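Here the complex is missing one protein chain, while the rest keep their positions.
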Amino acid sequence: MSDVKKVVLAYSGGLDTSVIVKWLQETYDCEVVTFTADIGQGEEVEPARAKAQALGVKEIYIEDLREEFVRDYVYPMFRANTIYEGEYLLGTSIARPLIAKRLIEIANQTGADAISHGATGKGNDQVRFELGAYALKPGVKVIAPWREWDLTSREKLMAYCQQHDIPVDFTSQKKKSPYSMDANLLHISYEGGNLEDPWVEAEEDMWRWSVAPEVAPDTPTYVELTYDKGDIVAIDGVPMRPHEVLEKLNHIGGDNGIGRLDIVENRYVGMKSRGCYETPGGTIMLRAHRAIESLTLDREEAHLKDELMPKYAEVIYNGYWWSPERRMLQAAIDETQKNVSGVVRMKLYKGSATVAGRKSDASLFDESIATFEDDAGAYDQKDAEGFIKLNALRLRIAAGKGRQQD
Amino acid sequence: MSDVKKVVLAYSGGLDTSVIVKWLQETYDCEVVTFTADIGQGEEVEPARAKAQALGVKEIYIEDLREEFVRDYVYPMFRANTIYEGEYLLGTSIARPLIAKRLIEIANQTGADAISHGATGKGNDQVRFELGAYALKPGVKVIAPWREWDLTSREKLMAYCQQHDIPVDFTSQKKKSPYSMDANLLHISYEGGNLEDPWVEAEEDMWRWSVAPEVAPDTPTYVELTYDKGDIVAIDGVPMRPHEVLEKLNHIGGDNGIGRLDIVENRYVGMKSRGCYETPGGTIMLRAHRAIESLTLDREEAHLKDELMPKYAEVIYNGYWWSPERRMLQAAIDETQKNVSGVVRMKLYKGSATVAGRKSDASLFDESIATFEDDAGAYDQKDAEGFIKLNALRLRIAAGKGRQQD
Amino acid sequence: MSDVKKVVLAYSGGLDTSVIVKWLQETYDCEVVTFTADIGQGEEVEPARAKAQALGVKEIYIEDLREEFVRDYVYPMFRANTIYEGEYLLGTSIARPLIAKRLIEIANQTGADAISHGATGKGNDQVRFELGAYALKPGVKVIAPWREWDLTSREKLMAYCQQHDIPVDFTSQKKKSPYSMDANLLHISYEGGNLEDPWVEAEEDMWRWSVAPEVAPDTPTYVELTYDKGDIVAIDGVPMRPHEVLEKLNHIGGDNGIGRLDIVENRYVGMKSRGCYETPGGTIMLRAHRAIESLTLDREEAHLKDELMPKYAEVIYNGYWWSPERRMLQAAIDETQKNVSGVVRMKLYKGSATVAGRKSDASLFDESIATFEDDAGAYDQKDAEGFIKLNALRLRIAAGKGRQQD
Partner (left out) sequence: MSDVKKVVLAYSGGLDTSVIVKWLQETYDCEVVTFTADIGQGEEVEPARAKAQALGVKEIYIEDLREEFVRDYVYPMFRANTIYEGEYLLGTSIARPLIAKRLIEIANQTGADAISHGATGKGNDQVRFELGAYALKPGVKVIAPWREWDLTSREKLMAYCQQHDIPVDFTSQKKKSPYSMDANLLHISYEGGNLEDPWVEAEEDMWRWSVAPEVAPDTPTYVELTYDKGDIVAIDGVPMRPHEVLEKLNHIGGDNGIGRLDIVENRYVGMKSRGCYETPGGTIMLRAHRAIESLTLDREEAHLKDELMPKYAEVIYNGYWWSPERRMLQAAIDETQKNVSGVVRMKLYKGSATVAGRKSDASLFDESIATFEDDAGAYDQKDAEGFIKLNALRLRIAAGKGRQQD
């Protein structure tokens, strides 16, 4: 373990990663660089500076990555209407590639030869951090303390704190919750505690960002989202930057009880786990994006996108953002978004986000053809006969030769 | 047009198909057999008998197909979590293959050489009826009056009625609505009227089966659905036949404002159209089925199902139920459902159907492995290192050779 | 039929299209513009000028499109290792979009309102021409004489010639063959005649470009192909333009009996047909491209390409080159070709094209890791245990719970 000289740690300022700082210093006899990012988790990041200093850290990186996070990760992902296993909006998955990238960039800047993180050995996040790190710096050493040490319970961690004079108040942060949580601008996730029984409904006071549908306003809220090339650029006509859009939608959505999700999902490491997610803004964005695409995408590219989406979601969920296959899929997806521009009007009400209207200068919807009224010859109904006849030909030949028909 | 001797018509008893009876008799100088089915559209079918008799029809088929419809069409489709273009539950599409099959069976029984239907030349239904008919009886003659005649407006139809003594009250049925509607046990659809502008929200009084979320009960309704091999067999512990399940869920769902959908979709004939759909029971079933699968399906078969689903939905939407590719996909889907058994608890509230719990004797969820607590050695966290290292190997080699990394 | 003023015809100079010139002039009372292109079919195109003049055509377009054809159509297609139904290299399909594009461009230049072609109503080519034309000029009128006229036999055509003073020698071209043929730089196709019985082997004297393997040289020929970004840019070290590459490979391949194919394929119009194809250069290119990709592509992008290829082939075969879905797929394919550069050495011998070697500066093959000898720590075999254990986890959990295992 003597070959590590300097390690960049993804540092939250909380108990676990504070213990990791000390443990790395001791175990690897190396310098620790801390990296703390604001990606919209809803906590101050600046306090992490004093804590890191108190732990003897000399190189401290604290950054506001909210705009980059939404612009370069969340937005591209939403262009594909991405959902994992039919339900999950990938809120945790999509934040990891950015953290991995910054860890490696800071390692390169500071001359560090290793990176470290506080993810456990059972979860997806270790995979996402490390695949990203290896893809971006193939010779990097990765230290995953939870896979190495024996501090496998809260009691042992607390004892370690006491032993090493790690201030007690480090433990006060966000861990009052009985749940294992993760938050960023796209969502909060909850795991563990009594969620481990998938038959048990989540307790109301677990949720942080949204009110219960039952206590949401009794009148609907309407909001208009302006799209440009697949991305939202304005809300109710007010231009906004990507992270401002998501922040705003989180507020409106949360106020209307929107975006709660309770699922059992399949982790990349091979087990099923139960998780609850709160994704108010993302839930609105998903539906709205489909609505603007419904007007502006060609049918066949829309269908092909739908066929590719589960693969794309899997790639992101499994941690392969920084991979050739993700870039390949992104190229296909982005190619389709050139005309995905227009306005979607959403109705938000007690847990539901529904589409109330959509319009676009690039619309492919043609009232003069679609109408039930007289279309003045825009469409010749007689064409349908030949269309059906030739599409049926292979079926007719087969039936005529006595093939199974039902 | 003299080569048709007898034609079986899909007859609703309404104005349009009553005109078709007469028009067929006149135009083709042939005998007309009517076929009217109860597939849960919510109207009496027996009155069609007297109307057909009044039009001179001698062979009249009136059938209750509700159980067959749900058991052999709706249920198999829901095993695949089928959605068209991310939104549409295929309520109209899935009813057509059954109608086509019965038209052909009756043609065979009555010695008819042709079938006829009242679908227009712009829509998907003509395709679905006719592909089914040709697949099941390759030499059948199909007569689609809307593609042939010049009765292209309501005025002309009414004039034709008067001319041919078709009783006026035939026109009183379901056509009070300004919308073109279609209903069966799975849904009601609405098209046309002021829906032709996709920016305009549907009027509240258009909807028939569901209350507005705003006027739904202020307290949630919980319901427990028991699955056996992918299909619901009981509600709240009470065993039910397939169509009873769907009827029941339509009532509960509709009472809670669930299942309204407003979309722009891509028709198989090449145009976009705007439609509203009301699918209370189906909306609950879709979410619940995913929930029971989340416990009982293996990850890889679940992901493969998700990749195949858009294709399967397209096959059904486009009218290829009676095709080798549908049977091929169904074989794959059904293979996965052997262990999809258990109970899902759904919460219904003002437009939302959310999963409150799921349990199964065939569950693959393993608390002892998934737990954040000590797992007593059920999972060796050190395995994760090798897992990540080998999964990263191709990325590291590429990065080591200077390939693009971001 | 009086609304057409000027029509651009894809004119080969042969009997059929010469009759079409006259028939269009008579039937539509319109001006005919002829367009004749050299796409490597192996016949002089210049003689078409005099023939067209003799038929009274005033605007005559004769063009050498060989380079554009290979560079912008054949090469992009080969980047995807495209094969239709496991066998067919799409030689006819890939030429049609270029012809359609030029027909429309000439229509725009000459102020024509219609285009016409000599493809029959049973084949794929009519679809490919017309989809291209409609996609590029939505209001264009398409005239397909074979679907309209009653000149349904050679005798009637000859009679028409006599009646209209169409010179007899027009009939002398390429129609000596009992087969329906089509040729361009990528292939010659043969259909009809005694090929209509799929049990009967093609006669030796049908083939035009290749010798029989039995009479090919008794010693192998080796050839080295240099790739840059997925395209061949040099043969045996000599830089060449795309069409020169294909011409050269056709010669070498044909001399060695390479590229004959005899299949039954599924046409887009719904029937099966038997065709023979001669694609000497393309057959070499397909194998060589896979070989250079085997060194330079990442595994996952390679596999994803393989999964998308059948769809891409279908899109081209069915005539949707000028479509959003083709552009979407092309974007994904082209994204992967940035590093597909290097040299492939092919061995050609009596009908077989096999890979004898491949090398690349961008190779991802790493001898130091792949070696069976000591790898000096480049790969830690112990990682494999964790890799396998976690990949097996879902299977173990299922087996532990008594799921079917075989």
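Descriptive notes on the structure:
A, B and C label the chains in the order they appear, each numbered from 1.
One rule holds for everything that comes next: a contact is a pair of C-beta atoms (placed from the backbone, for glycine too) under 8 Å apart; a residue touches a chain by one contact, two chains touch by 3 or more.
Quick caveat: nothing in here was measured; it's all calculated off a predicted structure.
Residue C:K137 is the one among C:K51, C:R96, C:K137 or C:H187 that touches the chain missing from this view. Think of the hidden chain as still there; on subunit A it touches residues 298-300, 338-339, 362-364, 366, 369, 379-380, 382-387, 389-391, 393-395, 397-398, 401, 403-404.
Residues 81, 85-87, 101, 120-122, 126-127, 130-131, 134-139, 144, 146-147, 152-153, 180, 191-192, 196-201, 213-214, 218-220, 260, 262-266, 269-274, 290-291, 294-295, 299, 302-303, 306-307, 310-311, 314, 322-324, 327, 345, 347, 349-352, 354-359, 363-367, 369-372, 374-375, 379, 381-382, 384-385, 387-388, 391-392, 395-400, 403-406 of subunit C touch the missing chain (whole complex, contact as defined above). As for the chain not pictured, it touches subunit B at residues 266, 269-271, 297-298, 300-301, 304-305, 311, 320, 323-325, 327-329, 331-332, 334-336, 390-394, 397.
The rule is short, and it goes like this: only the chains that are shown with their structure count from here on.
Centroids built from CA atoms put subunit C at 42 Å from subunit A. Centre-to-centre, using mean CA coordinates, subunit B is 40 Å away from subunit C. Distance from the subunit A centre to the subunit B centre is 32 Å, each centre being the mean of its Cα atoms. The multi-chain contact residues of subunit A, meaning those touching 2 or more other chains, are 266, 269-271, 311, 323-324, 327, 391-392, 397.
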